[in-house]
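This is the structure, below, for whatever I ask next.
Every protein chain but one is kept in place in this view of the complex.
This part shows subunit A:
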Amino acid sequence: MTSSLQNFVVAALKEDQRIDGRRPFDSRRLNMKFLREDGSAEVQLGQTLVMCCVSCQLVQPFPDRPNEGSLSVFTEFSPMADSSFEPGRQGENAVELGRVIDRGLRESRAVDTESLCVLAGKAVWSLRIDISILDNGGNLIDAASIAALAALLSFRRPECSAGGEEGQEVIIHPPEIREPLPLILHHLPVAVTFAFFGDGDLVVVDPSYKEELVMKGRLTVTMNVHGDICSVQKGGGVGVSSGEIMRCLRIAATKVADVTSSLKKAAEAHETERAFRKVKRINVAATTEGRRVDISETVKAEFKLRSAILDKSIKSELNDDEDSSSEDSSDDDDDSESKEDNVMAPIRAVKEEDPQSVLPTDAVFQGGVSQWPTGTKPYTISGTMKTNPTGNSVIKVSSSCQEEKPTAILDTAKKNKKRKKKNKKKVNRPISSM
């Protein structure tokens, strides 16, 4: 099959034609889809379909880099994608693909690994990039590289903070309580693959499956939009002149610009969609009054409004009963300023030494910002990080409820206040478990 195909492909290329009707330097249609789960994306490049999932885990850092997170790439070539892929065993191209993607991301320091550090020397986030080939239509490297970047762009890691008695415990905040954080990506290294035919004088970009069958050599350039070359991988036996490589680099630069802009556009669209999903959940639709309103503004306005009403009502109640203590005397200006923190940080309310935050936090919950299912109490998941004799790090995660925690530091007056507040909560929205 290959001999007749090769003759035809080369004959066509000599006339600047390719078997699928493209010109030598045309890429196939690129289509990106972000899946519902954060950090997973599907990329279609012509017939090729690649899915990528990014996940993270708290691990102990490498001893030589105590305050840097890590990044690892795993590939899965399903036999469903191509009959030549063997199940279970990693083939040669599976290894190569993983290495090229890994090198492009790691050596160029695209992902800010230092921001993945939680506790220096104790706990850092380890990112795992899983690339699955769903359909092999040629040029898997480019498709996988774009999929990996798309997944990294949409990935959110849970926010966590150091806590506990000595500040050596890691508290992982659930996404409902603190908004998960995006990764810091300094730039986007995109792979562009060229295939060489004949004596290395015929070049095409983005080879298709059939072209890959008969190509003599391959060059993958990983580059970012600024024109920095992050990695170069050359495969196949045919020799390529330096002039040819320079030409490829110039072409790659324009291709990378195209891909980067569509990646950014897709990521932005996805971000808007995510925000809208949240808006629906908290039901702000009524306040937008049919206008198109910036979501963050709407949400902020809603917070301000609700908590202002709330604070007033609480204040009036408290004033009726007893003199207002320092923590709830916060005026409206304070409130609007610290609103976001309040919403995002109910966890902190649990900490005994910080009773100040108890009130506003609860107030915000009452405002219905996150609309938890009734009966849900604010809770923490606190991870206690210990190192056992084998050197493996163990994170004990325990969930505790605010009410059940013995609150010795809180005095009775505060408890009363709290109870009062809860009573009010009941009025707004009955909570069954109370």
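Just so we're on the same page, contacts are C-beta pairs under 8 Å (C-beta built on N, C-alpha and C of every residue); 3 or more make two chains touch, one makes a residue touch a chain; residues count from 1.
Here is the rule we go by: contacts and distances are computed from a predicted model.
Matching "Ribosomal RNA-processing protein 40", "Myotubularin-related protein 12", "Ribonuclease P/MRP protein subunit POP5" or "Podospora anserina S mat+ genomic DNA chromosome 6, supercontig 2" against the UniProt entry of the left-out chain gives the name "Ribosomal RNA-processing protein 40". Where subunit A meets the chain that is not shown, the touching residues are 1-5, 7-8, 11-12, 15, 17-21.
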